[in-house]
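Here the complex is missing a single protein chain, while all its other protein chains stay put.
Just so it is clear, A and B label the chains in written order, and each chain counts residues from 1 on its own.
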Amino acid sequence: MTQDSGAVNELFRRILFLPEQASTISTDVDFLHYVIITTTMGVATLIFGTAAYFLIRFRRRSETDVTPKVVGTLGWEVLFVGLPLTTFLVWFFIGYHDFIRMQTPPPDAMDVYVVGKQWMWKFTHPEGPNSIGVLRVPVGRPVRLLLTSQDVIHSFYVPAFRIKQDVLPGAYTQTWFQVTKPGSYRVMCAEYCGLKHSEMWAEVVALSEEDYESWMKEQRRGLVSRRDATPSAPEREAPHLPAFWAVRYDAQEPHGQLMYAERGTLAERGERVAAEKGCLKCHTVDGTAHIGPTWVDLYLRRERLTNGETVVADEAYLNESMMKPQVRIVEGFEPVMPSYLGQLEAAEVAALVEYIKTLRSARLETIRSEGPVYEPVGGK
Amino acid sequence: MNPSAGSSQPAITYLNHETTVKSWLLTRDHKRIGVMFLVLVILALLLGGVFAMVLRIELLTPGPTIISPMTYNRMFTLHGVTMVWLFMIPAIPSAFGNFVLPIMLGAKDVAFPRLNLASVYIYVVGSALTLFGMLWSGADTGWTFYTPYSTTSPTAVTPILLGVFVIGFSTIITGLNFITTVHTLRAPGMHWSRIPLFVWALYGTSVIQVVATPVLGMVLALVALERVLGVGIFDPSRGGDPVLFQHMFWFYSHPAVYIMVLPAMGVITEVVCAFSRKNIFGYRMIAASTFGIAFVGFFSWGHHMFVSGQSTFGSGIFGVLSMLVAIFTAIKIFNWVATMYGGSIDLRVPLLYVLGFIFLLMFGGMTGVAVATTSLDVHWHDTYFIVAHFHYIMVGAVLMAFLAALHYWWPKMFGRVYPERWSFLGAITIIFGFIVTFLPQFLLGNLGMPRRYYQYPQEMQWLHVLSTAGASLLAFGFGLIAVYLLWSLRYGPVSAPNPWGSRGYEWFSGSPPAPHNFTEAPRFEREVHDYTVPEAPRVY
Partner (left out) sequence: MSTETSPWEEHFGSRENQSRAAQLGMWIFLGSEVLLFTNLFVGYAVYRYYYPEVFAKASKHLAADWATVQTLLLVTSSLFVALAVHYIRHGRQFLTALVLLVAMGMGVGFLGIKGWEYWKHWTEGALPGEFYRLEDLPVQGGSLFFTLYFLLTGLHAIHMLVALGLLGWLVFGAVAGKYTAEYHIPVEVGGLYWHLVDVFWLFIYPLLYLVE
């Protein structure tokens, strides 16, 4: 049975020129794709065939032909409307169901920060290592990407995973995937972003759980003082041609951020940033209230706002509070915080968020990373 | 029986009653204005086509071929801008609509002839501004002008934005004129339920033009102001939201698709009836679906933004509404095919284009249903699949209708007949060329080829080569059509007043029509496209 459906899947995938299916959602997306394309193309052919048949059957026989007046009855029109409407809506709801799944990262997902910039992708793991052009993730674990841009809008696109997410300046968006087999997968920018838009490539290197762990261990053994993360063991053993443009970044273009010269984990870096940028003048890390809300247990806390609404302090809200502090202010505090847009680099924001995440009183230690920037209606 | 039917042309026509250049440039005659627009939009089509050919040649190889990336980026922007605003939006309404609509209603002219003339000049000024921008340095933002790229791009975006802004006024005037004309200038006996469906289509189009164009004008003006004065309304560093631009842009630009497609559907309805010698199967359904599309079109703009970070719930709503557009379109397709049932079908060139239209619209529309399915769109968004999808609808379908209208109304407009065999060859070349050009692009999109890419992965090359081959075929087809149509203007046989034996109301006037359309007041005693009696309509 599964053998059969696997063969059918492979047949359709090849006929439709789809890339390989390397994420958990890709097969579901593709199945709906097969059904819709096959049905619509079949029906379209049928309708066109009918037209062609009429063309021959009712061809003009004399120049003075007279035709009867035929007017559609209600029944026909109801059929014309009802049949496609029902079919389309069924497809839509199956697709929407998948879409919600694609938009909602599982609670146990690991996070990676992604910064898009003309014309490169940068990936930063909360544990420390970061790299340009290569995102290393373990197979079989859901990975949530938190994306932001330093300049214009980009779009993070991995054809093999069937995911795509616009990357906006001044805001975080998110997407997630779970890779099903080790390998290297092409990442492309899908939103036009200027001169070298078509060269803004990267690759996702999916490693087996063991390879990933040993790679991560290696990175944390002090090698992070290098400019970039080092390749993982499988990459060194079988040096494939890396995604051709991913290694051709323009050396003349400084990549802007000095973050890759930093030591330690992202949270440690966040601690330093907080001190350097003066965050701690107003926010405390010991739980006492000051000019601004304390950072302890702030992550995922439900806060009441001055306008009466409540908000969960997730990544999106924390980021917004740094970039647009005036938008949503927690009740009991004055709107005195300046905007850090342009003051903080995107990677520093990521570091701060990671730092805030670590500030937990014991009670909350068990709460895991959760939560979508865009929670679908009806909850998870 | 009618003695004048089948006789030669009326002695005095709108073409020969005055022949000076001034009489053309200052004309208030809707027919001459229609012809002027026809010439202008064909020039725009030529320009946009040249850009397209350059793009296709560049894409023959995965790396650089003939132009630099900067030039390439400008080319696809200019291709989009030219094709959308200079060609497709005015193509059918301003050229054929202007010519045919008053005649179909039995009117002597449109309601505001002077404004109508002004719309030509506004279009010319807007196009000149756009062309100036193109020659100065050309924009490289894509025709969608997404912020913040469009506000920071070093190229000459501003004149092009202003050009499009100005052309918008021309569009609004045309829409305003059509609506007023339909309301106030129908001949006696022309009840609402007798109005030809092409007029209904133009009416629906006009409503969209009047409602949506100012929104576009303003949003483009905002981008221009941001570039010139730094007003910062979409600038994230001043607290602005770049995605707001996308909402405002698509609020116009999605309905704009229906500004292009609705008149095309109107043309198809007329041509199907004329060559099937049948009344339309569901008059009310077609008229109602026109307004259904016009209405729903305003509420589906968010389907351009499924991956932009808008709320999942919002994407759901926009997805469902987009499906409704497909339903209204399906109604039309079913009705056209059903109209052929029991008819007396004569496969002439306009009908061949109609078949091409139905084919492309159906396959393009069906892929639209697939794209509206949110989960599938994530993979396809901003890839060649989308490019192929909207080219099937906007280029394939609209151009088919444009060519159908051109061939159907050519004798009406110029009183000449074009060579049948050559025109068949042209039609088959064009339809075949389209399929070869854009079918591979669907597959490229599936493979994951993002749009607006100068370089692309090696494995996609053969599909690109195929697509370019199709484009060359298209170019050849257009050349062929241009040659025989121009030839026929001078050397073609003189046409009968009603060469197709059509019972559409526009054929109640002569071919070409008299200066004020009719030499005596026409009487519309039978319903439009009524073929139950053998007599052809009288020519008034």
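Just so we're on the same page, a residue touches a chain if its C-beta (ideal position, glycine included) is under 8 Å from a C-beta of that chain, and two chains touch if they have at least 3 such contacts.
Remember, it's a predicted structure, so these values are computed and weren't measured experimentally.
Of the candidate positions B:Met104, B:Ala156 or B:Ile172, contact with the hidden chain is made by B:Ile172.
When you scan B:Gly230, B:Gly479, B:Pro493 or B:Pro534 for touch with the missing chain, the hit is B:Gly230. Considering the whole complex, the residue from B:Leu15, B:Met75, B:Ala224 or B:Met248 that touches the absent chain is B:Met248.
Taking the complete complex into account, B:Thr180 is the one of B:Thr71, B:Thr180, B:Gln461 or B:Thr519 that touches the chain left out.
Summarising the interface, subunit B meets the missing chain with residues 107-109, 111-114, 172, 175-177, 179-180, 183-185, 210-215, 217-219, 222, 225-226, 229-233, 235, 238-241, 244, 247-248, 516.
What subunit A contributes to its contact with the hidden chain is residues 306-307, 324-327, 329, 335, 338-339, 341.
By definition in this document, only the chains that are shown with their structure count from here on.
Remark: subunit A and subunit B have CA centroids separated by 36 Å (rounded to whole angstrom).
For subunit B in complex with subunit A, the touching residues are 69-70, 73, 140-142, 146, 148-149, 152-153, 236-237, 239, 242-243, 276-279, 281-283, 285, 306-309, 311-313, 315-316, 319-320, 323, 326-327, 330-331, 333-338, 340-347, 355, 358-359, 362-363, 366-367, 369-370, 372-376, 378-379, 381-383, 443-444, 446-448, 450-457, 463, 501, 530-534. Against subunit B, in their complex, subunit A makes its touches with residues 16-19, 25, 28-29, 32-33, 36-37, 40-41, 43-44, 47-48, 50-52, 54-55, 58-61, 63-72, 76-77, 80-81, 84-85, 88-89, 91-92, 94-100, 102-104, 151-153, 155, 157, 159-160, 162-166, 168-171, 173, 186, 188-199, 245, 323-324, 326, 339, 341-342, 373-377.
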